[in-house]
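Shown next, in structure tokens, is the structure this report addresses.
The other protein chains are all here in position, but one chain of the complex has been omitted.
Then we have subunit A:
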Amino acid sequence: MSVLSRCSEPRVERGGFGWLLRAEWVKFRTVRGWVVTMAAAASVIVLLGLLSASGDHASCGSGSVEVVCPSPLVGPGGEAVDDKFFFVRRSLVGDGGITVRLVSMTGQIRKPDVTPGQRNVVSGVVPWAKAGVMIKESVRQGSVYAAVMMTGEHGVRMQHNFTHDVAGRPGGVSRRSPRWLRLTRVGDTLTGDESVDGVRWVQVGTVTLTGLPRTVQIGMFATSPGDLTVTQGDLGGSVAAARFTEVTGEFDRVELRGDVSGVWRDDDVGVTVAPDGSAHHPGRAGRSGGAFSVTGVGDIAPAVEGPTSERPLGGALVGLILVIVVAVMFVTAEYRHGLIRVTLLAGPCRGRMLAAKALVLGLVTFAVALPAVAVAFTVGGWILRGNGNAVLPVSPLTQVRIVVGMAALFALAAVLSLALGALLRRSVAAVVAAVAVIVVPHVLATTSVLPDGAAQWLLRLTPAAGFAAQQSIPQYAHVLGHYAPIAGFYPLPPWAGLVVLAGYTVLAFGVAVLRLRRRDA
């Protein structure tokens, strides 16, 4: 095998790499087809995004009357939340606390009907059914709170402000092994403790609730989220359904400390009201002597279902294919026309030449994709909300991450395609390969083709993992949800998904450089 003499780098190279970059930029901008296709990719991202948003209408009914859908309920962090529970509470002024003994947690779950028309209800408690004590700013939905609770299957937890969850000790409750729960307020600091005997206490957690008013509501609560069943679709994919459940917590030895005023009041916070004015699946509470029974339906948790703000980015895939074509051609055209030899005469350091090409392509793609994604995302979002969709709100920082992350996905995918082009040296083969590793896995994983598990593995192991950059609503460990790619949830966090894609890009680029160095041009 012949040895190509490696380029020996002058120690101080002024301008050298910068000049190669300028050369590659001139190359890119002087082929009209590439410039037009890039512009087309940007237009496709924007137009398909706006088009899909325009076709997405939502309306809410109140009986036979169509009404504007309410905007989603938001928690203190700005995220969409569910805040529906039964609260037996009193007012507390200043510091104080509550201690209770939870002696039982029972409930019922509606299962799919066996006989049509006949409700199939079984007794039981769903894993994230909650019963415990809470201090909350007010009974207004979405207000600041902290709570210590027993759950159906996840033991004792201390949660606050919807998105935060700390695990205590596991186990359940029964009359024979009750559980003591305590929540104490000192200033803005709330401390949760639990005990199996009311004597030896274990701290579950301590949280700071900024902006908690001097007067708060303190008491016992119960709530139970819908029973989630995910069934395998006939053609792959999955269908998720949630059914009614409720939970009842039995409390006794209730002890309040501090300046507690007024009497016990019951509140069915956030209960759904039917058109006739009656409550739909209401909670309830009962009292006998010092014992309380609280039954609740709902959940206190971040919302993970609903129209998401990344929805208008669905058209990005088509734009991405156009970008892949340009990226591949940027290098394969040189092989096709023998131009690669001229390029290597101008820049004989092959690795640096390919690096200059990749950098120019990556920057151009990023610069094209960033405004296109930003417009599709922002304007598409306005259109979605204008059409009555209760889009789940996300923080400005998350919005920036989605737009910049998707532009980065485009740039990385372009460089990966370029590397494949340099390896395969043929346009069609390289385009097919790039689409097969970047686009196809995402399509397979997010349509009803594959089982959820297989879809998740595809989005962990293939370059398509980078699409995680667009996920706006995170997956919460303490909220049972249908966290599948088909529902918009990626198995990797956004940055990790981009890292996987970047890893493949670096790998392909490295192999392409090695190959370029070893072979005669």
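Just so it is clear, contacts are C-beta pairs under 8 Å (C-beta built on N, C-alpha and C of every residue); 3 or more make two chains touch, one makes a residue touch a chain; residues count from 1.
By definition in this document, contacts and distances are computed from a predicted model.
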Complex member absent from the view - protein name from UniProt, among "Multidrug ABC transporter ATP-binding protein", "Putative monovalent cation/H+ antiporter subunit D", "SapC family protein" or "3-oxoadipate CoA-transferase alpha subunit": "Multidrug ABC transporter ATP-binding protein"
Of A:Gly75, A:Pro302 or A:Gly347, the one touching the omitted chain in the full complex: A:Gly347
Residue of A:Arg140, A:Arg169, A:His280 or A:His337 touching the missing chain in the full complex: A:His337
Positions on subunit A contacted by the hidden chain, ascending: 1-8, 10, 13, 15-16, 19-20, 22-27, 30-33, 333-334, 337-339, 341-342, 344-349, 520-521
